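Take a look at the structure below.
One protein chain is absent from this view; the other protein chains keep their places.
Labels A and B are assigned to the chains in the order they are written; within every chain, residues are numbered from 1.
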Amino acid sequence: MRYLYYPGCSAEATGKAYDISTRALMAKLGVELIELDDWNCCGATSYFSVRELDSFAIAARNLSIAQAQGDEDLVAICNACYTTLSKTNRYMAESDEVFKAVNGALGVVGRSYDGKKPVRHIMDVLINDVGLDAVADKVTRRLTGVKVAPYYGCQYSRPMGTFDDTEFPTTMDSLFKALGAEVVDYPSKLKCCGGLMMMTKEEGALRMCHELLKTAADKNADVIVAACPLCEMNLEAYQPRVNSTFGTNFKIPVMYFTQLAGLAFGVEPKKLAIDLQLVSCDDVLAAIPA
Amino acid sequence: MAEEKIGVYICHCGTNIGGKVDVEEVTKWAATQPNVAVAREYKYMCSDPGQDLIKNDIKELGITRAVVAACSPTMHEPTFRKAASDGGLNPYLLQMANIREHCSWVTIDPVAATAKAKRILSAQIHRLPLNEPLEPIEVPVNHDVLVVGGGIAGIEAALKLSATGKHVTLVERNPSIGGHMAMFDKTFPTLDCAACILTPKMSALGKDPNITLMAYSEVEYVEGYVGNFTVKVRKKARYVNTDICTGCGACQEACVVRKVKSEFDQGLGFRSAIYIPFAQAVPLRATIDPAKCLTLSKGKCKQQTCVSACGPGAIDFEQKDEVVELDVGAIIMATGFELWDAAQETRYGYGRLDNVITSLEFERISNASGPTGGEIVCKNGEAPKSVVILHCVGSRDQNYQEFCSRVCCMYSLKFSHLIKEHLPETEVYELYIDMRCFGKNYEEFYRRLMDEGVNFVRGRAAEVTDVALSPDEEGRLVVKTEDTLLGIVRRIPADMVILSAGLSPAHDAKEVSQIFGFGCSANGFYLERHPKLEPVATVTDGIFIAGCCQYPKDIPDTVAQAGAAAAGVLGLVDNDTVKVEPTISYIDPEKCSGCHICVGLCPHNAIQYNEEKNAAEVIEAACKGCGVCVSACGSNVPQQRGYLDVQIFAEIEGALAV
Partner (left out) sequence: MSDNGFEPRLIGFLCRWCSYNGADLAGTARLKYPPNMVPIKTNCSGRVEPTHIMKAFADGADGVIIAGCHPGDCHYINGNYRTAGRYPLMEKLLEQLGLEHGRVRLEWVSAAEGDKFARVVGEFTEEIRALGPLGWSEQFKDEAAAVAPEAVTA
């Protein structure tokens, strides 16, 4: 199994651990990831909120490079990258105007794009290409007894819902069940984490994080797993500020799902960059049976 | 070919055709076409003066062929053929050219529409000289009727027909008739008790000497045509001899398998493996569920308590399905609807969150004979302090069913009323998109509910969750919605959430319609022959539809349709004969080489091989006129009246001549 791999900007900064753990996990599962050449920002958030067309053009540059680089599907790890890249394909297919504008922009840098490069989420690859049976087969340290709250975030399945139910996804639940964990019913799994509002209207974003953390705590989760660098950062790095604002005392470990899954396959914590987490994951590590 | 005199009659249809097609120009042009003796235009050709134009020309100008360029032949071909016949011309010497549905209504450019109208007309002008006079075939009519589906629609239609002395067979799939209405406690807007108005009809039907009730049965096969259908009905084995079962119910009390979810109670109550679905069931007879009965499923029920409990000894584990063949003249389909599967709308948590229930479940909960004895309670047995009713679940939703299910607003109001009546202190919220209270006394009922203190919130629920954000929400459900009138987002705590799910076509509506040979609309309900003028007929002569199988509707409309369908049937089976189209095939034995190809291809087994003549032969009464034999024959021997090769060729020529 081979894929073109699009790490995304956060993978070089706040989301480093996501990138590192993804590479380690996939290597362990025998999935080859070839990093996309000369990739750029996917065009998410700031662009598409302000000038959508620009964001399509930015995304399309990556897609056009991917098309030239190989026949493999392009895999993204960040929910926002995944959504923006796939959305670009969809809009280009549905609107002549977008198609022409995007190709006009690409033309300036000597590129063109037909809108047809398949874009996949890393979870889609795990569940549908590797397959849950194969995953369960390869587990070396079952996560027995670890209570996991799977947090999907806004853009995992919405708006397209290509590989999971749009409004109530369950793939991450299935993955961790296959890895032996006890998946808690986490009804806030799709609630927004506040996203970039943390920069502009912090009190609002904190309220949203508070709801997510409170539900996880109410359900006695040992760890929240996330599939997006921004979600992960809000939930983890802002815990102290949530605590001071709401008078709570949360200290819930938040991990990338690739980190926790990696542990189940026996990858060393260091190789999964677990030491980069801000809230200590020691309890989680200790809870996994040897 | 003798010189023919064709009359051409072009209709403006008000502005429907005339507003797009230059009728004057087409008329002038038509007058110049081969064999055309006269070409006329008229505002409304289907009106009496319009038809008179044709009749007069036949008499006065000696017209020998006529073509009417107007609407679709499905609309008015019978009208004009009758006019021709009244004027003394064989009706099959008149053709229609469809320049409305196929031309003026679908074309943007008037010049192009005019040109297309000429081509469509030209095809018929070229064909007409080759038309032969034909006589409709008169066939005998069987006076018996089949009704499929025993909901209120089927019951009503069967009773109406029986009252005229016709014999009716009613086939119902479930062990009892009654359909959805039998599950309700009250009916909107009058709030009369559903059982009080339905049960008498059910039992009247059960006793009616003119009605044969075949419950727990399904139609497997239909053959034939108007006036003469042959139907095969599978009577599923009940494993109970219904001739001697008295419906006493002792067996279900005695059965050791007692925790089977009752279909009738929407899974909220239980039944035994041998059961009578509800107390007023018709026929009041027990049925064994073969999947749950230990004897039938595993071959090991030691006690066989039902056998010993049954006084008359009606239980028969050896019973087999039986296939019964019936001959009927007409059929009414009344197979109803199914509730939309609310689990698909994952945001609302049906099947995941306790106390999120469907409307049908609420019907059972509020029903005095239901699983809670009519007590409106949550799963824990406590009365809800707050109930939220979500409208349009699965309806008016581009993700699911785009259409409006028509009854959900009203039954939701009914629910509010029932809750307020039982639990005056309980807060009730209705989350609606629009209130659609269209029927007689419906709007008044809505007013009344506002006065009863129900909270109406205009907004579609975003989500139902059990995540509490305030002490008031702890341990309860919370409905999140935008209140679009106040322009705010609300969180409404609730102890019970009712999903007013839409009405869907039966899951097998498509397959059933194929068995009977008529189609479904794009939304999956049975397709009526004409949306306005033939709402209870289908494209297949002799088969009618009534009730929710055609489209969601309330009980008054269902009953009205059932009456209409019964009247339609009566107009047919009250006669001794019916005329069918003569467009069937014939084979000239002199030309047939006897290769047998057509014999095997005929879908209706209407071709047999005559050993003596060494030729294939069409059985006229069985041929339905598909023309498959005509196109299959290597030597072009079979020909189809009305669709002769030369006629089709001439149409092609004509269409391409302009």
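In this section, contacts are C-beta pairs under 8 Å (C-beta built on N, C-alpha and C of every residue); 3 or more make two chains touch, one makes a residue touch a chain.
Remember, predicted model here, so these are calculated numbers, not experimental data.
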item	value
Visible chains that the absent chain touches, using the contact criterion stated earlier	B
Option touching the unshown chain, where B:P133, B:G299 or B:P603 are the choices	B:P603
Selected from B:E60, B:D192 or B:E653 as touching the chain missing from the view	B:E653
Residue of B:T74, B:N90 or B:T164 in touch with the missing chain, whole complex considered	B:T74
Hidden partner chain, residues of chain B it touches	72-74, 98, 100-103, 105-109, 112-113, 115-116, 119-120, 123, 514, 517, 519-522, 527, 539-540, 583, 601, 603-604, 624-628, 630-632, 640, 643, 645, 648-649, 651-653, 655-657
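The definition used in the following text is that only the chains that are shown with their structure count from here on.
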item	value
Distance between the centres, which are taken as Cα means, of chain B and chain A, whole angstrom	48
Residue numbers on chain B that touch chain A, as the complex places them	345-347, 349, 352, 465-469
Sites on chain A touched by chain B in the complex	165, 167-168, 187-188, 211, 214-215, 218
